[in-house]
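Every protein chain of the complex appears in place save one, which is left out.
By written order: A and B. Residues from 1 in each chain.
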Amino acid sequence: MEELVKLTIDGKQVEVPAGTLVINAAKAAGIEIPAFCYYDGLALQAACRMCLVEVKKAPKLLTACTLVAQPGMVVHTETPAVVEARKAMLEFLLTNHPLDCPVCDKGGECELQDMVFRYGAGESRFLEQKVHTEEKQFSPLVYFDAPRCILCYRCVRICDEGLGVKALGVVHRGVYTEIGPNRGDHLECDECGMCIDICPVGALTSGRYRYKTRPWEMQHVGTICAHCSNGCKTTLGVRNDAIIRANNRDRSGLNGEFLCVKGRFGFDFVEHPERLRTPLVREGGELRPVNWMQAVALVARRFEEIRARGGRIGVIGSNRTTNEENYCLQKFARQVLGTNHIDHHRTGDVVALVDALAGRTGALATTGDLYRTRAALVIAADLAQQQPFLAFQLRANWRHHGLRLYAVTPGPVREEQYAVRSVRCRPGEELAAVEGLAAELKGEPELVILFGDAVKGELVHRLVAFGDSLGIPVKYVCLVDYANSRGAADMGLLPDLLPGYRPVAEAGLERGMALPEILAAPDLDALWVVGANPLKDAPLASTAAFVVVQDLFLTETARRADVVLPAASAYEKTGTFTNVCGEIQQLRKAIDFPGAKTDLEIFGLLARAMRAEIGPANPEKVFEEIRATVPGYNVALPVLAAGGAAPSSPQNGRVPVEWRPELIRSARDTLFRSGTLGRYSQALNSVTEAPGELYRG
Amino acid sequence: MTFSPELEAKFARLVTHYPPGRERAALIPMLLFAQDEVGAITPEVVQEISRRLKVSPLEIEEVVSYYSMLHKEPRGRYHFQVCTNISCMLLGGAELFEYLKEKLGIDNHGVTPDGLFSLEEVECIGACSWAPALQVNYDYHHWVTRERLDRLIEDLRKVS
Partner (left out) sequence: MLYNEPHPLEVRVLTRRFGLPNSQSIDTYLATDGYVGFRKALEMPPERIIEEVKISNLRGRGGAGFPAGLKWSFVPRESPKPKYVVVNADEGEPGTCKDRVLMENDPHQLLEGMLIAARAVGAETGYIYIRGEYRYIIEILDRAIEEAYARGYLGRNILGTGMNFDVYTHTGAGSYECGEESALLESLEGKRGQPRIRPPFPAVSGAFGCPTVLNNVETFCAVPAILRDGGAAFAALGTPRNGGTRLFALSGHVNRPGVYELPMGFNLLRMIEEVGGGIRGGRKLKAVIPGGTSCPILKAEECDVAMDFDSVAKAGSMLGSGGVIVMDETTDMVKVAVRVMRFYQHESCGWCVPCREGTIWLRKILERLDAGRGQPSDIDLVAEISRNMLGRTFCPLGDAAAMPTISYVQKFREEFEARLPKKVAVETPLVVV
């Protein structure tokens, strides 16, 4: 049992766990003590002096942010002396502040403005010349205006403590003190922009957002990031059907306020000039624009034709389309086209893990588990580069709870900064190295194992057997690449499995061709690619195949297509994604993109044109069907509706599939790459760190 | 880069003065000693010390820009640091500083074109009871007068 401490704040009796800071004890009692430098989860500073409070028997005002609640303590947070002190601090802050609020990006959501509004100090007694320095561009994405800076050091701490990057520091001294970047005049960092959003004032501003709009002119739409598999909530600022910025200052998702460079800046692919705005049909060897009716009619006619003559149709689904779309695609393929040659680019061996954990529940770790587990083991993955939010969670766990981290990787990774043990191994020898840690791991109370694509097929079973041998509770995360990689597997975009990892035999089907076999089949009659770019890496053997591609851009695959259908992006639709940890979250539509349709809509149009019945092309209806039919997806709808994350829980017996480790291959994207989407993000490509590489530490 | 054998020996001893894993503690002495030998905290010095102590260049910049004795630009061979703080001020320290500015033809933080002299107005140097005082490099001069200054500068010119 936690020891509790009773104290009085503004006449209210408050009971808090021993060790609680007065600023948080007050918060628990509904009393807000203002602060700039105090920031939940980061190191204490006591620099801004805004949280000064009166404490009975103390000779002077004390900072509530460093004061530990003591039994019987009597605290007053809004006495005349306190208010007067806060007003004085604000007056001090404003003396050398440029007061350029009318042209400041932060205007309207500036904590300094808010505080002055609350405490006054509206009259200036400062007649002297202000200390001034010119604004600096730290990177294409990060600008720094020192005169606006109030030196709360939040940016320095989030970069160092939060990310482990340490790209920002404090230089010079006294009134000339400034925040400085790590490469002389510029930054070399993750470009995550955490420093920008954590800045209480307009000192750090976004190269993408600055001077574009006033905050109150935007609508704010909370949806799920379109890029990696971590499933971060990103709140899009939308004005006139354009996304102006992305952040998560409201800490609404499982990621709190965390976003990486992709989540915060990488949304700009949606407005890339090469974005497809109209269907294209190949005529005389060239793709020419047609209208949707013509394109859909053509596809329906050819599909019907090929189906009628018993032709071979291959279907390749996406790591980025919604669960609803993936579910419908496999349903369309299997029921309408009568084909089981369906697959997607598999970036981690989720299937093997589900099989190895057959019959267990609670053996898949959630993102929340990563913040709470006492010990974790990372195998063959550069988390900071590939799984930035998972890396952030583990690091926060280490900072706040002393997580004991083990890392077995082929090269240096950032987690080694704090790992209790890090082992370098040659590719292919990961498990042997892991098994060498058995004695140490047995001493841990619990463990979460995160593994990359090097652990697949039989090795996954060996890993789970190893986990069982430790004699402690072990949970697993099979690392995958993209926003709905996990959902693609869950929804049965596989030649041998139906949604929920049920064998195709249950539906009376034979195992179909996997992705490489589809591409290599010389007699393939049709290829339908939805949100994927398989021809970037491998040729299509069948020269005669009728190729239909649904995508945002004219990818290598789309260029080979006979019909290209412009698809909507994740930010232009509703539906659900399942993240790397199996947590289901809802997308909310932020904008409309003229000319594009969601993949689900396209399936609906095609079905209607083919006079086939796949159910309504409505995400809510499809999700209801998924909840009813897919094991593990019967999650509580209110959780999703409220913007929460609902963990899926696959419950099944063994998954009788043939192990095909050669099909598992991560794209090895770095922080600054994101498959097709990354290629069309000007922000991601603008920074000097791009494209980056893995295992640089 | 390499330093003189004497300085290398000093550095080798220095890092042993601190607990294992806390070698960063040697940073400020190392910077100051390196500056004494090289003449300034040059980018090469930063790089070298960064490598030796495993402290990032940014962390070194944080420190260098904080301490008033550390400087990135070279100074004169004879760096005049004139105290004008209160005890010296009461006995003419500020006037001596003005006199030196005029005599050397340089401003605060200036260096003479021949690189021989540089000038800095400094805070209390711990010679209050023997004011006015100044330091030329690390050497103290107490009870300074214009005449003594003239003589000192003449002597320094002669030896160089």
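Observations
Just so we're on the same page, a residue touches a chain if its C-beta (ideal position, glycine included) is under 8 Å from a C-beta of that chain, and two chains touch if they have at least 3 such contacts.
These numbers come from a predicted model, not from an experiment.
Within the set B:Leu7, B:Ala25 or B:Leu116, the residue that contacts the chain not displayed is B:Ala25. Checked against the full complex, the one of A:Ala18, A:Val131 or A:Met293 touching the unshown chain is A:Val131. Taking the complete complex into account, A:Val170 is the one of A:Ala28, A:Val170 or A:Leu640 that touches the chain left out. If you put the hidden chain back, the residue from B:Leu7, B:Leu91, B:Leu116 or B:Leu152 that touches it is B:Leu91. Summarising the interface, subunit A meets the missing chain with residues 44-49, 52, 59-61, 66, 85, 88-89, 91-93, 95-96, 125-129, 131, 150-151, 170, 172-177. Residue positions on subunit B in contact with the hidden chain: 17-19, 22, 24-29, 31-32, 53, 55, 62-63, 66-70, 81, 84-87, 89-91, 123-131, 135, 138-140, 142, in rising order.
To be clear about the criterion, only the chains that are shown with their structure count from here on.
If you average the Cα atoms of subunit A and of subunit B, the two centres end up 51 Å apart. By the touch criterion given at the top, residues 166-173, 180-184 of subunit A touch subunit B in their complex. Taken in their complex, subunit B has these residues touching subunit A: 56-59, 61-62, 65-66.
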